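Let's look at chain A:
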Amino acid sequence: MSSSYQRTSLAGSAVICVTLLSTPALAETVRVAFIDPLSGTFAALGQNELQSFHAMAARANQEKWAGDNQLEFVGFDNQASPQISLVQLKNAIDQGYRYITQANGSGAALALIDAINKHNERNPGKEVMFLNHGAVDPSLTNDKCSFWHFGFDANADMKSQVLINHLATNPAIKKVYIINQDYAAGHQFTRGEKEYLKSARADLELVGEDLVPLGKVKDFSPYIAKIKASGADSVVTGNWGTDLSLLIKAAKEAGLNANFYTYYANLKGAPIAMGADGADRVRYVGIWNINNETFAGEDIATSFKQKYNDDFTWMVSYSIVAMFSKAIKESGSTDPVKVGFALEGMKATSLNGQVEMRASDHQLLQPLYIGVWTKADGKTVKYDQEGTGYGWKTEKKYEASASTQPTTCAMKRPPRS
Partner candidate 1 sequence: MKPEPAQRPDAIPARLRTILPRALPWAVFALGLIVAPLIFSGGASLSILSQIGTMMLLGLSFNMLLGQGGMLSFGHAVYSGLGAYFAAHAIRLAGAGTISIPISLVPILGGLAGMLFGVLFGYVTTKKSGTTFAMITLGISELVSACALMMPEFFGGEGGVSFNRVVGRPLYGISFGPQIQVYYLIAVWLFICTLAIYAFSLTPLGRMINAVRDNPERAEFIGYDPQHVRYLTFILSSFFAGVAGALGAINFEIVSAENVSTGRSGAILLFTFIGGVDYFFGPLIGAALGVFFTELLSNYTPAWQLYLGIFFVLMVLYAPGGLSGLLVEAVRPKVLRRSILRWPLLLAICVSGLLVVFGAILAIEMLFQRSLGSDSELKLFGISVDTSLRMSYVVVGLLVFVSGISLRWAWVAFWDGADKPQTEIAGVTIRRTGT
Partner candidate 2 sequence: MSECALDLRDVRKRFGSAEIIRGANLQVEKGERCAIIGPNGAGKSTLFNLITGRFPASSGEILLNGSSIMGLKPFEIYRRGLSRGFQITNIFHRLSVYENLRCSVLWSLGYRYSFWQKLSSLPDVKERADEVLDLIGLRDRQNTPAGLLTYAEQRALEIGIAIAGDAAVILLDEPTAGMSRSETDAAIEMIRRITQGKTLLVVEHDMSVVFALAEKIAVLVFGEIIASGSPNDIRNNPRVREAYLGEYSAVDRTE
Partner candidate 3 sequence: MSELLAFKDVHAFYGKSHVLFGVDMVVNEGEIVSLLGRNGTGRSTALKAAMGLVAATGSIEFRRETITGLRAFEIARRGIGYVPEGRDVFPALTVEQNLILGEKKRRGVPSKAQWSLDDMYNFFPHLKERRHTSAGVLSGGEQQMLTLCRTLMGNPDMILIDEPTEGLAPRIVDLVGEYLIELRNKGISVLLVEQKLSIAMKVSQRVYVMGHGSIVFEGTPTELLANATLCKQWLEV
């Protein structure tokens, strides 16, 4: 019995199989191990992301983005655990995979890059590369940076910077409350946000901050009471999942008319929980918005919706597939070392515009969007999310320069063979 994910991926891109048989022997199938949660509570997220990669790969293979080479993404369930991620990494390496991709949880990402560094050191000639499609811990491209890691999402600091600077452009906002989850990424957000708040506008006041235990709080009303008591007019939060939905719900209940500046309000699950409650008050920062200025990528989103009956939100899969294919084609090789060097400094056009893979730290520099939760009107908000009748209106697009940050990365590169 073959793996169900392998099964899914094969069946999911039936077109590939046909093309596979007819392609010349020269061409290779480049397999990428997708190591993310595929069972349990986070399975919905993982499945959606994997399907995005399947859709992108199908498109790339059809349009020969990587020349005659075929791309294939195969799911490996890491059960949202750093340790099982490592087991799956070993599994993948055993099966001959040279590329992996992962997103959910910086903990797992750090564990993976750590293990990959060790593996590559111990097994020259069998190097493995990590295409990061969403782990946002800035240390991945700073003190922990590695030649074998490429970050395609904007990291937490970049997003914080844009989010806070955008917040500062609204002169009505005076008092800000920061609430994040009590774990490493949450602490990162709090630190970054406080820093940017200080520099963004002189009269912005931080009136309170909280750290909530991850996924443990049922009733957010005490937090809302506290925010209310602080007189805050805006809340900045890196919460995701139920911790975000519950926060917004509780705010609405208590009649707290504050603005919410978030990072994850567009993630699967949150829109449904917000419903009408979040209208015009909730914003998110992200690398893409389907309701962007030109509706770039709408064809992808509609065909995705048709095929999987789900919203296409994981635009980073497009960036990865596009740039990865381009690197294979340009280097004429599927070897991670060569592909790696080809990716360094690569400029490309993604669905959010011009992007560049900074060579010094392997951080993709790209435009960021601020979206605001708005009733779909068919014009600026053409596409709603999760059938709620609400979608994200592009409030502002920030070019890559707005979020470019210095890096402390001192990268050790392999010899160019």
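Quick note on selection: all candidates are chains of the complex that A comes from, given by their letters.
Note that in this section contacts are C-beta pairs under 8 Å (C-beta built on N, C-alpha and C of every residue); 3 or more make two chains touch, one makes a residue touch a chain; residues count from 1.
This is a predicted model, so every value here is computed, not measured.
Engineer: Mark the candidate that touches any copy of chain A in this complex, from 1, 2 or 3.
Structural biologist: Candidate 1 is the one in contact with chain A.
Engineer: Can you list the residues on chain A that touch candidate 1 in the complex?
Structural biologist: Residues 1, 3-5, 7-8, 11-12, 38-40, 43, 47, 51, 76-77, 79, 81-84, 86-87, 90-91, 93-94, 105-107, 110-111, 114-115, 118, 122, 137, 182-185, 187, 213-214, 216, 307-309.
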